[in-house]
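Only one protein chain is missing from this complex, and each of the others stays in its spot.
Right, chain A next:
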């Protein structure tokens, strides 16, 4: 009996050590963001289009789905998590009245009235922000993406005044302490720079779809608006879609299917 207990204790000690080692091994694993560095071969597989656009099945975009897409986007691009008027927004949500103030939708259906619409930079065809930017830090690529060159931004905020959609945010302070989930592969920003959604230009370059589109499980359709056979054109052919603030005359590339 005595020797049995001794054996048991030995075995228990060894197993405990084993479990401890296994736990430690697990803790020492790569961090949650263990994506490998993209290689030159990845960049050769980049996606190309004449005019990138997005169609949103708004009925599928529940507040939970919205939050999921927002989190995916903000993690990918190191968007700081600041509450209040200094908030930095790349992907956010709002109700019908806020999203489509020019629709004057009195007596809306209950369901539409309470729906949360995902909002992001509209990547306009004639972007006001590009016209007003004095340093050409905001520019339009030939494929329609309205990009920001953070290196050139002097923080004058003309683009924020010009944008009819409030899609741009200004870094009033160093954003780094406010970044909760960090992606080392994408740069952060510094104080005094405006930022906005870039349609995941860095992901398109390595042949991947925007990260919100991946997270949305089909509720967001991304594709080439100039290609009649593309998924996005099919979605727009088959469903009624509206764009935000058409009277602003900027012709957004983001379509909301009601």
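Please note the rule applied: contacts are C-beta pairs under 8 Å (C-beta built on N, C-alpha and C of every residue); 3 or more make two chains touch, one makes a residue touch a chain; residues count from 1.
As a convention for this text, contacts and distances are computed from a predicted model.
J.: Assign the chain not included in the display its UniProt protein name, restricting the answer to "Cytochrome C", "SDR family oxidoreductase", "Carbohydrate ABC transporter permease" or "Oxidase aa(3) subunit 3".
T.: Result for the unshown chain: "Cytochrome C".
J.: In the complete assembly, which of A:63, A:105, A:134 or A:184 touches the absent chain?
T.: In the full complex, the listed residue that touches the missing chain is A:184.
J.: In the full complex, which of A:6, A:114, A:131 or A:176 touches the chain missing from this view?
T.: Result: among the candidates, A:176 touches the missing chain.
J.: Touching the absent chain: which residues on chain A qualify?
T.: Considering the whole complex, chain A reaches the absent chain at 31, 37-41, 43-44, 46, 78, 139, 141, 147, 149-151, 176-177, 179, 182, 184-185, 187-190, 201, 205.
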